Every structure is written in structure tokens, then in C-alpha cells.
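Not every chain of the complex is shown here; the ones you see sit where they belong.
Chain lettering (A, B and C) follows the sequence in which the chains are written, and residue indices restart at 1 in each chain.
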Amino acid sequence: MAKIVTMGEIMLRLAPSGFERFVQAERFDAVYGGGEANVAVSLANYGHEAYFVSKLPKHEIGQAAVNSLRRFGVNTAYIARGGERVGIYFLENGVAMRPSKVIYDRSGSAIAEAKVSDFDFDKIFTGAQWFHFTGITPAISDSACAVLEEALKAAKRHQVMVSCDLNYRKKLWTPEKAQQIMRHLMQYVDVCIGNEEDAEKCLGYKAGSDVTKGELELSGYENIFKQMKEAFGFKYIVTSLRESHSASDNGWSGLAYDGHEFYHSKNYEIRIVDRVGGGDSFAAGFIHGLFAYKDDFKKALEFAVAASALKHTVLGDFNQVSVSEVETLMGGDASGRVQR
Amino acid sequence: MAKIVTMGEIMLRLAPSGFERFVQAERFDAVYGGGEANVAVSLANYGHEAYFVSKLPKHEIGQAAVNSLRRFGVNTAYIARGGERVGIYFLENGVAMRPSKVIYDRSGSAIAEAKVSDFDFDKIFTGAQWFHFTGITPAISDSACAVLEEALKAAKRHQVMVSCDLNYRKKLWTPEKAQQIMRHLMQYVDVCIGNEEDAEKCLGYKAGSDVTKGELELSGYENIFKQMKEAFGFKYIVTSLRESHSASDNGWSGLAYDGHEFYHSKNYEIRIVDRVGGGDSFAAGFIHGLFAYKDDFKKALEFAVAASALKHTVLGDFNQVSVSEVETLMGGDASGRVQR
Amino acid sequence: MAKIVTMGEIMLRLAPSGFERFVQAERFDAVYGGGEANVAVSLANYGHEAYFVSKLPKHEIGQAAVNSLRRFGVNTAYIARGGERVGIYFLENGVAMRPSKVIYDRSGSAIAEAKVSDFDFDKIFTGAQWFHFTGITPAISDSACAVLEEALKAAKRHQVMVSCDLNYRKKLWTPEKAQQIMRHLMQYVDVCIGNEEDAEKCLGYKAGSDVTKGELELSGYENIFKQMKEAFGFKYIVTSLRESHSASDNGWSGLAYDGHEFYHSKNYEIRIVDRVGGGDSFAAGFIHGLFAYKDDFKKALEFAVAASALKHTVLGDFNQVSVSEVETLMGGDASGRVQR
């Protein structure tokens, strides 16, 4: 298994239990999560030596965030300690026609105020095989963006493969600023993950006017994926495809392009217990799949889609599933029979 | 927004958590609710100056009932304090083929023993634009019925519009007594809300023999609505229409008649988290809709149906949704996509 | 109503709440259950004088297991007290494509080490009309098997009808050992309950090669049921039929054979809250049905299927439903309308 590094922000997630609304809550379930941290946990669960790099305050809330990662096998040796606050997001679970809601309270977090000198990237990337980040990290703050670019340079110095989940966040920046920065960062990226909206907002590629529902949607994706490949020379471009029937029921599949061939995975009709982290579990699944299936990007995509389909049944941001559970589902057994 | 008055009983609701059955419960979730109180909370959530009029004991359980209303913005200044008990109902949540169960324990409650002298209705209705009650209030006790009629007379003196949700409750009275009283009270009512069973048990109108499933059901409603209009001169007659596929899945729509035209709303297939208060959220939605859409009763009905569809995803008797959430659903977005 | 005796193991079941995974659990919901104990509780709920015979330690965990049975009306006078441990099983609830998981931790339990001298079977069976056991009891240990055979001999001495739910458990024994013992024990059995897998693993009857999905599956069952009838002379052979669409949604029906006629019950599409004990609730329903409907095995089967369909909505191993609830569903009302 591989040494894989991810870097970004981990936040305290506060959610009323079950289907309570925010205004009814007398208590919040507390877990920790964030795009790259979620990927690291998935990869640790699959047996990789996964590192999460970030900055967290020295106080007990910062420590609890570190502990949440250690508990599930992520190596936290390179998390810098300092700063004032752990970013927070409040989550209200949706159901049926009522959507989930997220209220962010993340400005001024320790990672947003981190400096390049907080990290020794040459040490961090020694022996590493993969580096993963999302479009959230450069959006957090200018200094976080600077730290990230240092990491990317070091990754390239150490011949580390780089994946990026574009993940456009409209609360953090504008499309203009996103494109200015993200287009620049794409020079370091080998595997690009992102849906139509991300491609448009972060990179400026808009799926053509013939993009409508169903199959034609895929042709829109093919159109922009080809342009992205040309512009940035990605090895793979992938996206998950979500059809939101309701907050409780979604269709779920994936699309991958290796510069030659488009591959659309099996589609799952999923029932949602917790959809936060679904995209991250998809990214982690694709990374693992490339390692496990030796660059067979179609099998990697099927692993990614099955892993993330299962994520939607798991509480919390972290995807708590094993390789064998994912492979059972990939293999076609969605019967849910009791395992005694 | 309008000053709106509702009057009736608010009860302590005791429910085992989740899907526990009564005989398994070691703990009850405690909320407060009752037809008119539920309407008041909805209207406060929509920005109206909503008053709930009732009587509650001075002890802490009575105070907690008052607080539950204040918390969500209902004005409780006209709740008389005194009497011995807060009415109680026990609720067991159903699921799939197992129905929800309600055990009432409400006799002897403070409002059932209230007197006309407990209230100053001229003060209460000064400046008010709407008064809402349900068929439960006159059924509680003879004195509650007398108090209600005083309120209705005062409402009329103050040119207040009056709506009534017929809400037949077989544990509280017989069809004979219900008709004797309710037919009499209809003289004060402008907007009548009630389904087929209510119309039959409370007013004596039975949908004709050609009433069967599907479209024909609507013709049965049209038949009795016309008779009710003729007999009582209502401005609007409306009903929600529920198709119970199971305790978890229902079809949900509404029908309204303005004396000229019948309007059948959009139908929603809803998944049920908590269905108690569904009818009340429908009534509140229709009242708000008439204010917000300036007597466009079709839009009011669509608002009522969407609001009450959402209610079925909200725990407790009270519908905790905002105007913008309802209007998003009315506008056709039932996708449940996360709102970040 | 009848005096009915069941004998076997009751275990402490430890389950994370809701949809939590084992590795996330900070707390376990604790109930008690086991094949024959579950049957006894169902029968007590239906009004029978139900006895559960077993052995449990004298300590408080053993006492809590006894209390769980007394609470729901099972007579525990013949539970021997002694031994060291209460068997345990850990249960993780599945949902959608993620299956439920069971981890057994039952070896060395008090009943596994019980001796014939712990029980006075002539006293136990005095006045009894029915004895029920499952294929789990003889699999627990050689001594449990010896105790069971003593019980069966006594049952026969007292002209007690005997039912057996074959219930093959691969963690407890091999097909070879199972067949050696179970074929021998069938001499005492009047009513045999078991699905295809049980019939093959416990008795050695394999449904023929033409058994595929749908109707043909039934012909496979008919084939082996006929052979089983011939070999062991059972009065009735019955099985529940589960179609696992997912961990949350199943099709559910039953098949019964009285030596003359095959009867396939109504099919229910069920949504699962807790599927453990589903088979036991089916067995108990069939036993009750034979008493209640005076050996009309078709009505007994319909009762069994409706009872166990409802079980899937009830938390815990025990089926907490009444005769009237089952008969309402049998009668065709699956609408789940609120019962006030």
C-alpha cells in the first residue's frame, strides 16, 4: 500500500440529531470532517499509510480534531499546532423534499492563518506516492493558497502524483478569483476530479448548449473533459454524477476519461443516511482503485462509485467502509442480506 | 403581516423516540401541540403577529406549554392561567404497515374547564384580521364550547375573518352532538376546512354513491362542497387530500372551492417523519396564502399543500418551515440538494 | 389459550444506535433475544401461557435476561440458574446497500454448559400443548443437544405437539454434523419450519436444478417439501420467503404444505426497521394461527406472514404486536392511517 498525503482544513461539524431542525436542537452531534481529511480516512481504511497535513490550535478542540483522525488510522505527525480556532460547520440533515442545510463558520481558522514555515514539505513528501487536495484549500485564504502551492512544488520535486477535487465553494470565493488561481494550480495536477459546475466556476469550461437531461448530459461532460485534457494535460478526469430525486433518494454513478476513452459506471439508486463527504469518498475510492487495480481506470471508477454509494449510508463525514465491503457491492451484491 | 388569533387546547405530547412502541418506552420525547396552537406557530414562522388563546395551569407543566409557544414567536399574553391539568396525548410513531397510535388523556384540562370570564375578547380581537379555530375546541366540553361562541361573536363584532377546521374527533363526541353544535357555529365561519369524513360527521353532508377512488373522489367532494356553500355561505371551502399508501408514504394534495371554481393542487409523494399537525400546517398555509397572494385562492392552496408536505418531514406538532422554503418547493424544486 | 413451551438460548444483544457502524459506537442498545425466547414472547403477546426454558447465570446480567422475558409475560419459572456467562451478539444495523452485521460471542454460555439434571421435564410438560425449538439449540454444544433430546422425549411422553425451526447457523456447526443430529431429531417433530438453505444444510435436501427466480423457486420448494414429508412424516412444512431488494426493503411471504396442498401466502413489500427475529415471529405466528384458526393452515400461514411483516417494523428481537394488529393487516389494511 502507498504513502499518500492530503492537505487542507478539518472542521468541527455540529449537527442536530436525526431529522431535527436547527431551531429545535438542544444538542449537537459532534464529528470532524473536511474534504482532504475525509479522503485520508478512507485511504487509511483501505490500508494505505495516509497523512493529513493541516494546522490546528493547541487547545482541546484542536486536539479532538487530531484524535478523530488518529482514531481511524490517519498519521497526524505533520499537523502543525497553533492558531486560535477550529473551523466549524453546522449541518441540518434533510429528508424527502426538505434539503440538508449547511451554515459555515470557518473564517479565521488555524489553517486559514497558517504559514509556509509551519511545514517541512520535503520531509512530508519523502517516500510519498500521491498527494491530494481540493479547491477548498486555496479558497480559504491567500496564505493557505501560498502554503498549498509550496506543497505542490515539493510534491512535484518528489515525483508524487497529484489529484485535485475542484470543489467550488461559492461562500469562499468568486468564479473570477477561483479561475485565476485554480487554472494556475492545474499545472501540478495529474488527476482532476470535478463536476460540471466545478469545471465552469473553477476552470471556465462550460458544457455546451446541447447538454440536457439523460444521455445528452454525458455528451456535455465529454465536451468539457476533452477541452480540459487539452488545456492541462491531465492523466485522468473524473466526476461523480448525482441525480437528486429528493434529499433522501439519489441516483449515483461516475464518469471517467483517460484522454482516449469515456467510461460511465454502473448507476446505483441510493438511500441517504448522510450525504456529506460523498464526493470525498468518491475521490478516495478512485485513488485507491488506481493503486489496487494497477491503473485500470474503469475498475477504479467502479470502486469509487461503489465506495461512495456506501458512504451515503454512513454517519459522519468519514467513510467507514472496508475494501471487501466495497468490492462486494461492486461485484453486484446489493441485497443487504445479514452477514452473520 | 396580519394580527391573527387562534383559540383552543394545547396538550403535552409524549412520544417514545424513533420507532419504539409504547410498551418499550423508558423515556418520552415531550413537545406541546394542538390544532390551533400549531396553526399559530406556523403563522408566527411566516411573520404574522400570531396569538394563541387558551387556559393553562399555573404550575411548571403549564408554564412549559406557554414557553413552547413563546419560543417560536407566538404571543401568549391572552392565555388565562389556572386549572389543574394540561391535557396529554401519547403518540407512538408508525412506520411502513404499522400505523401511528394516539392515546388521549385530556379530560379535565384547564381549557375544558375554562369560563367566559377568563377572557376579554374585545381586547383580544382589537386590530385582529383573522380568527381560526377547529372542531376540537367545542368538542372538549360544554364550557369550552360556550367560550368559543363568545369568541366568535366578538370576532364578528370586530369584522374579523373566521376559519374553521372541522376536525371531527370521535373520542370527544358523537356525530349527533357534533352536527347540532357545528352546524350552529358555521354562521360565524368564512373559510371552512375539512375532508369528507369531517363534512359527514360534523355537518351531515355525505359524498354521493358515485364517490370512488381517483378522479371520481373529487366529484364527490365537489358535490358536498356545493351543498355546504349553499347552506352556510362560506367564502372558501378547502380540504387536504391524503392517500395513505403506508404509515411512511403518502400522496398529498389539496382541493379548494370559492363558490365558482374547484381547484385541485399539485400532488406530492411524501415520506413521513412526523405526520401529526399535517392538517394544521395546511390550514395555516391557506390562511397565510390568502394574505400573501391577496386572495388568489389557487396560489394559497398551492402554498398550503407545499407547506404541509414539508411539515411531514418536521418532528413535533409545530411546522418549522419558512416562507422561502415553502415557496422553493411550490416553485418546483423538490430535489433536496444541499444548501450550503 | 394454550400452555406452550420453548427451549434454547437467550443472548444479550448489543447494537450501536440507529445506523452507526460498530467502529463508531460509544454506546450499545441492550436488549435480549434468541430464537426460542423470541417465539415465547410473541406467544405471550397473543395471550398464551408461554414458557421459556434455558439456563442463565445467577448474576445481574443473567437476571436482566430473565426480567426481559417476565416483562413481556413469559413464564420463567423453569429457567435454571447457574453457569458463568450470558451469550452475546453484537448487531450493526444495515441500511440500503449496506448489510446488517452480526458478531457472535456466545461460546461458553450457561445454556451451552447446562446438564439434563438442571431441568425437570416431566413437570415442565405437564399440561403443555406445544413445544418449540430451533436448530440453534442442538448446535450450541453437545450437552445442550443432550438436554434438548431429553426435552423432546418428555414432550412426546406428554403428547405435546413439537415444532422445529431448522435455522442453520454456519458459525456453530458444519452441514455434516448438522445433518447427523437434525435428521435424528426430526423423529420428534410435527411441524417443520425452514427455508431452502436450512433444508439443505440441516437435512440434506437440495432444491433441484430447475429452481430459479420467481414461480419456479416455489416448485423447487415443493420438490423438497414432498421429500421431507415422506422422510419424516411432518404434519406441516412451512417456510418464509424473503426477497432481499436491499437491507431496507424486502419482499416477504410464506409457503406451507400439509402433505396434500401447497399454499403460498400474500406477499408484502416491507420496509425494515429491525429484521432480527423476523423468522421467529413467523414461527410464532404459525403456531398461534393453528390454535386460533383450529388447524386451518392457510389462515395460520397468513397470520404468520402478517405478524412477521409487522415484526420488521419493531425494534429488538421480540415481536411486540397484538393479535388484533396482525389481523388488521391480514384483513388487508396496510394503509398505516393513524389510530386515534
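Following the convention adopted for this analysis, contacts are C-beta pairs under 8 Å (C-beta built on N, C-alpha and C of every residue); 3 or more make two chains touch, one makes a residue touch a chain.
Predicted, not measured: the structure shown is a model, and the values here were computed from it.
**Student:** Can you report how many copies the full complex contains, not just the 3 shown in place?
**Tutor:** 6
By our rule, only the chains that are shown with their structure count from here on.
**Student:** Copies chain A, chain C: same or different interface, half of numbers shared as the threshold?
**Tutor:** Because under half of the interface numbers appear in both copies, chain C and chain A meet with different residues.
**Student:** If you average the CA atoms of chain A and of chain C, how far apart do the two points sit, in angstrom?
**Tutor:** 45
**Student:** Identify all positions of chain B at which a residue touches two or more other chains, and write them in rising order.
**Tutor:** In chain B, 18 touch at least two other chains.
**Student:** Provide the residue numbers of chain B that touch chain A in the complex, in ascending order.
**Tutor:** Touch residues, chain B against chain A: 18, 72, 268, 270-271, 273, 309-310, 312-316, 320-321, 325, 329, 334-340.
**Student:** Using the touch rule from the top, collect the residues of chain A that touch chain B in their complex.
**Tutor:** Residues of chain A touching chain B: 18-21, 23-24, 94-102, 104, 169-171, 244-248, 275-276.
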